[in-house]
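A single protein chain has been omitted from the complex, and every remaining protein chain is retained in its original position.
And now, subunit A:
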């Protein structure tokens, strides 16, 4: 693995991945089609870590699967574009996309146990991606796999190659998955809730590892999470999604210091804080994401919003901003929190 250090890219460098107006619609027979992702646009620059944040059902995972071409072949339509290195991933053929996946763009998933094949040795699961994309034989790839396992902090890596997933701990499994994702030195890593299924202490280790690897290899990363703690520790830029649309974007510091969208504020207030006074209740966002969101004629968050105005239920709020910072709200919070 290359160890050259790449400086975090300049803000306005050429994006590595430019997602434009991504729409994913699931057609369910006999039912109204459901738009899971509704015009999402964002950029990822080389070496940058971009967060996609939101609660369950906001479309963040679907966004990542659409970019990777991993949505089911039937029952959905994907529109828009996702230009990676000058090529629109969404218009590539299936074989062309197979050549990209695992080589240029890799992904790590939420549940490391179910994401590993239970009947195949860890070593084989690491080498198969190198065999596929780098033309190595399994024999040639094995020592490299051991190096990778060592690199992601798995002790006694050579012995672990022969282990099966059930013989590893949860944290080790996620490390192994990270090793598989990084095997071909991808330029973009998509991490879909990589710490959600892990213990808190392990979460911190995995995040530290990801952070270290990103800096060391210069890989850009899209971090998908519902956990603002993850965002705070890792992301350069944050996109907050609600109901399939990005409602707020900003760099990490600004977003945490001065959240503008009531939803972002709600997410921040939902985090339990150890330094909060005893007995102070958490303030969760009331309600849950509605199944079919009325973005066409209103703000989808309006029914749950403490700041809702009349206009919020009559008109769709437009994106006010650019690809670096922006907001979609009629009545944002005052600038000081």
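Just so we're on the same page, a residue touches a chain if its C-beta (ideal position, glycine included) is under 8 Å from a C-beta of that chain, and two chains touch if they have at least 3 such contacts; residues count from 1.
Keep this in mind: contacts and distances are computed from a predicted model.
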Suppose you had to identify the omitted chain by its UniProt name; would it be "ABC transporter permease", "Blue (type 1) copper domain-containing protein", "Acyl-CoA dehydrogenase" or "Cytochrome c-type biogenesis protein"? "ABC transporter permease"
Contact residue for the chain not shown (choose from A:22, A:89 or A:103): A:103
For a quick check of understanding: of A:49, A:63, A:115 or A:174, which residue touches the chain that isn't displayed? A:115
Based on the whole complex, identify which of A:91, A:167 or A:283 touches the chain you can't see. A:167
What subunit A residues would touch the chain not displayed? 68, 70, 97-103, 106-107, 109, 111, 114-120, 128-129, 132-133, 164, 166-167, 177, 180-181
